[in-house]
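The complex is shown incomplete by one protein chain, all other protein chains being positioned as in the whole.
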Amino acid sequence: MTVVEGTQTFDVARIREDFPILGRRLAGDFPLVYLDSANTSQKPVQVIDAIDDHYRQHNANVARAMHQLGAEASAAFELGRDKVAAFIGAPRRDEVVFAKNASEALNLVARVLGDSGRIGQDHEIVITEMEHHSNIVPWQQLSQRTGASLRWFGVTDEGRLDLDGIDELITEQTAVVSVTWVSNMLGTINPLETIIAKAHSVGALVVVDASQAVPQLPVDVAALGADFVAFTGHKMVGPTGIGVLWGRYDLLAELPPFLGGGEMIETVTMAQSTYAPPPARFEAGTPPIAQSVGLGAAVDYLSAIGMDNIAAHEQAITAYALGALQEIDGLRIVGPKEAVDRGGAISFTLGDIHPHDVSQLLDSRGVAVRAGHHCAKPAHQRFGVQSTTRASFYLYTTTAEIDLLVEALHYTKKYFGG
Amino acid sequence: MTVVEGTQTFDVARIREDFPILGRRLAGDFPLVYLDSANTSQKPVQVIDAIDDHYRQHNANVARAMHQLGAEASAAFELGRDKVAAFIGAPRRDEVVFAKNASEALNLVARVLGDSGRIGQDHEIVITEMEHHSNIVPWQQLSQRTGASLRWFGVTDEGRLDLDGIDELITEQTAVVSVTWVSNMLGTINPLETIIAKAHSVGALVVVDASQAVPQLPVDVAALGADFVAFTGHKMVGPTGIGVLWGRYDLLAELPPFLGGGEMIETVTMAQSTYAPPPARFEAGTPPIAQSVGLGAAVDYLSAIGMDNIAAHEQAITAYALGALQEIDGLRIVGPKEAVDRGGAISFTLGDIHPHDVSQLLDSRGVAVRAGHHCAKPAHQRFGVQSTTRASFYLYTTTAEIDLLVEALHYTKKYFGG
Amino acid sequence: MTDAMNVDSLYQEIILDHYKRPHGAGLREPFEAEVHHVNPTCGDEITLRVHLDGNTVSDVSYAAQGCSISQASTSVLNDLIVGKNVEEGMAILDEFNTLMHGKGKIEPDEDVLEDGIAFAGVAQFPGRIKCALLGWMAWKDAVSQALVTTSSTTGDPK
Partner (left out) sequence: MTDAMNVDSLYQEIILDHYKRPHGAGLREPFEAEVHHVNPTCGDEITLRVHLDGNTVSDVSYAAQGCSISQASTSVLNDLIVGKNVEEGMAILDEFNTLMHGKGKIEPDEDVLEDGIAFAGVAQFPGRIKCALLGWMAWKDAVSQALVTTSSTTGDPK
């Protein structure tokens, strides 16, 4: 346990003090054991207070307002963009487009690629069987709109991408490959380097769904070499209502706008309009101003702790949990069973007790996990299960909480006579 | 002045205490005189605290999470929907779709009407010359995608919609009419009843941009009779990052989805998906959870004061301001000059002093107004001006602030030797 | 709210019994309508068939994948509805639906709901209400379709 907690660089107890909700007591006076961070993360006071202070002291609309409050709000909003750009190693700040969540960011790419005429019926779109619905449905819709065919990587029994057929899958016909960096269900970390190299060798664009990666791993989009990277604020100790699309500037500059409206225009007449350069071109209407301030505070918070430390903690907690869970009779992990190339989401089944019932029993002991398909129905289908129970961790998770999870799982088995 | 302030039902001084930012002092120790509420409104502590408390005590993802926090967050999120539905008189709560802002709400309608095949090259789309860019560009884009032609109502010299040609404009070819309720530039309140009746008589759908109406007027969408109504949270003392699309349920139920992803699906396989009923169908990804909580608190706040009272105050302040401004030599109001069928946005020019320079001088005295085209370039063009200065009011605006505005305008004229 | 959330009030003995030995499970012939419903949150699914004999619901058969609550509630539905006429069935559905949305404040009528009263506790667990209603909503859908089918065959379903 000392590996994980209370080291010089990473003091979980100290970190937990920043998260007011972790002090909550639930029904039956059980303390909250929050193991649902892959669903959404909790927020430190630093983020909550930044939003609060913004509304109390600096609120105004941005870009358009030239008064002092407007200047303060604009500077605060754009500072959020600067911070996010630096956090992910974006070569240019104007490569960071704010969306409402990761789903919108992914849809934005799919829509504008379609609208640009870059994707037609002779083309193929390649995804994987382990994608979140938000990285499946937009491509199905694009395929329906354009006639392009949709293909996908399968998943091996261990929950890894099956790369064997990569040369048949990614071909000269491939226009775009969209793949998750870290699976929110299986926990798998995918070999992006191989996929990106292959895709680029045939001239395909690469979209990376980094919703589960940016919160947990040091990310450098320039080093990664993908064309687009999407992620979401609420999973990285930031607020709801903001997501990010990073895109290579030259690509963004070529693509047509997504939503039309205020702020994304250069000039408007009744008959026609011209559009602003990125990122404004893709940010119609009043942007998520207070949310950018909150997300800026979130990346400051994560950076101060250090993404390397956060990743190491996640790795250690995951290894500990994988070990402890596998000692439970009848518990079957769906996804890689060792903490190698693996994020901190662990999905499992417990005998034939339905995940709803498992999570309900855990909840009655204060242990918050997620039950269901986790927006990854095809991945569940691949493993012949309709739903699973998922525990997921973050920088504030302790090994003591894993022990409580294990205890509650034993209790659950007993309850249902298993 | 006593008409406006300090009456039994409406006590501006009392209301101002709820808005922390109104106590701010700016450069030169001038108190903030915030006359830019049509751009974005300020937030009362009731809203700020609701968001704060949500993040501190109840934060979780919604719908998908079955643990106690998840139940609390889901209930809080959906309660926001209930409150908004009640606030606008929606016959059904599931007619309220959350978007990121009004612009997205308007784009959503334009996209799904296009995708549904309801609009083709034989059709016409009718808008007006006084629309905000967010209610122009999406229809230009739709027209480009579908080949439908775009037509529009002109504006009279007084800044009213020119309804003379309504029978030639709205015809059997018209598929959709999209019109603003209250102009954000001219201040005009449009005769929606006439337009909706005419549009419905030819079978066209009606979209109302209520971004400036819902904050200021009692709204009853059922009585209004439009098919879609869009508005935005940040202009109605709510947070940024949330907008609303209200739509007739039977229509919403027929229309295809907009963005694809988590939460909007019924079932997903790799090859195809089926979609959830409204409103979920139109809300892909993690929704604006804390923002719904904040917007719910906002409509509670407005309701407690009473929208009738707020509208009466707006009317009184606008009348006062129109009178006071027109006494300034060389000041020309662009838009209706009397407070009849008129919202509280007053755009004007001051001799040949550029609006940037006007607003800068006002700002140097703490008076925050907006200068520019206010995302309504065509309306400016109609009046032969490139930009205007705009003062706009809300429930916290006092006649004393109007007096300060007038004083600062005199100072501005002197400064530029006018 | 949290005080009342005792998990034992959810997992009544009766519910666990129905879950372990569901009444009327399996898909049978004949039937006038078959529907497939999904709980989008968790992916639980049910295929449900209705057989009408005139205006009488003479069979409700089903194949379901789901949690204890959804399985047990469909089992109870089978008990309550089979043999009743359509109007009586709809009235029971209404009663059950009201109980589910009553936030734990409604006293269930045992004469109408029989074993169904055991679901009173579900109302306090908002995340589980959809589970309890999955089979019922499927039945409502199926019976509406069956009425159309039989009416178009016989001219008058009554």
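Chains: A, B and C, in written order; residue numbering restarts at 1 for each.
Just so we're on the same page, contacts are C-beta pairs under 8 Å (C-beta built on N, C-alpha and C of every residue); 3 or more make two chains touch, one makes a residue touch a chain.
Predicted model only: the values in this text are computed from it and were never measured.
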Full-assembly contacts of the left-out chain, visible side only, are chains A, B
Can you say which of B:61, B:273 or B:387 touches the chain missing from this structure?
B:387
If the hidden chain were put back, which of A:221, A:265, A:290 or A:405 would touch it?
A:265
Filtering A:21, A:50 or A:63 for touch with the omitted chain leaves A:63
Among B:14, B:356 or B:414, the residue in touch with the chain that has been omitted:
B:356
Contacting the left-out chain: of B:58, B:132, B:373 or B:413, that is B:373
May I ask you to list the residues on chain B that touch the chain which is not drawn?
26-28, 354-357, 360-361, 363-364, 371-373, 377, 380, 386-387, 415-416
Using the touch rule from the top, list residues of chain A that touch the missing partner.
63-68, 70-71, 74-75, 265-267, 276, 280
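Assume only the chains that are shown with their structure count from here on.
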Centre to centre, by mean C-alpha position, how many angstrom separate chain A and chain B?
31
Which positions in chain A are in touch with at least two other chains?
26-27, 356, 360, 363, 371-372, 377
Multi-chain contacts in chain C, i.e. residues touching at least two other chains, fall at 2, 5, 41, 43, 125, 128
